[in-house]
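Up next, chain A:
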Amino acid sequence: MRDPNQFSSSFSIERFFLVLKRFFILNQKNWIVGILGAAGLIFSLWMLPVLFIDTPIELLGFKMMEGTAMFFYTVGGLVLTSRIFFELHSPATAFQFLTLPASTLEKFTAAWFISSVAYTLAAVAAIFLLGILVESISAFKLGIWDYFRFFNPFEADNLQRFAGYFFYHSIFLLGAIYFKKNNFLKTLLVIISIFIGLFFTIAIGGLILTFMMITDDFSIEYQLLESAANWQSILTYFIGTILIVTFLLFGYLQLKNKQVA
Partner candidate 1 sequence: MDFSEKQPIYLQIIDFFCSRILEKKWTPDDRIPSVREIAVKMEVNPNTAMRAFHYLQEKEILFNQRGIGYFVSENAYQKVLELKRTEFISEKLPVFFRDMNLLGISFDELKILYDKYGSQSTGG
Partner candidate 2 sequence: MVSIHNLSFAFKKNQLLFDNLNLELQTGFIYGLFGLNGAGKTTLLNHISGMLFPKTGSCKISGKSSRKRYPETLSDLFVLPEQFDLPSVTAESYVNIHTPFYPGFNVDYMHQALREFLVEPDKNLNELSYGQRKKFLIAFSLATNASLLLMDEPTNGLDIPSKSQFRKIMAATDHSERCVVISTHQVRDLETMIDHLTVLNDGNIIFHEGIESIAEKLSFEKIADDDNRFVLYSEEIFGGKSAILPKKPGSKETQIDLELLFNGIIHKGDVIHQQFREEVV
């Protein structure tokens, strides 16, 4: 006999897309307003130097433009992510999400996908087009087309920023399920507290280490520490990935056990 509880809570790609579509349609108004607002802001910021400085946009200028756009991309995305499970936090709406005929895994991955992958693709496209627009205006104004640049999402700087977004995104997704209200601010506060905590731990650890180096012959350990620095970036990505997976797992379990408020 098959245990009835052994029932397929598995993953159906069809239902995943249905949940995705539902997320999109229920949120599209807010998102479109948000994206247009952010795009308008970025555009105005970018246009300032174009309007007031009569030289073509140099590499450094372009990098700064990219930086501002990526900042808005990150903050905007995290705000959006914080709101993605808004239905869960009021008894008047929770029933629609909790009894929506899809598995928790489908609901969770759909929320993750739309607020990370899909959002990033949309943001890249928007930044790319905005870049072309501003560059064209600048080039038209000056009549110089030699400095025309395109936004390249695959540049190392940008890839690192995307990685950073995906990392923080996993925390804010957890916060979106865990907190009932002001999810964005509360998650931000938790992250800041953890950083402050880490800072002190490291500072105290550093002090102890320095103290030990003064008292003892610490050259061998110090050298080991130096060589470890070479591995820093690999280690960062490794730990980062583990942390992302951990946060996502916690988020999933949190959603699975979410009850009506």
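Operating definition for what follows: a contact is a pair of C-beta atoms (placed from the backbone, for glycine too) under 8 Å apart; a residue touches a chain by one contact, two chains touch by 3 or more; residues count from 1.
Keep in mind how these were chosen: all candidates are chains of the complex that A comes from, given by their letters.
Since we're looking at a predicted model, the values are computed, not measured.
Touching chain A in this complex, out of the candidates 1 or 2, is candidate 2. Of all the residues in chain A, the ones that touch candidate 2 in their complex are 4-5, 7-9, 12, 15, 18, 21-22, 25-26, 29, 90-96, 98-104, 106, 257, 259-260.
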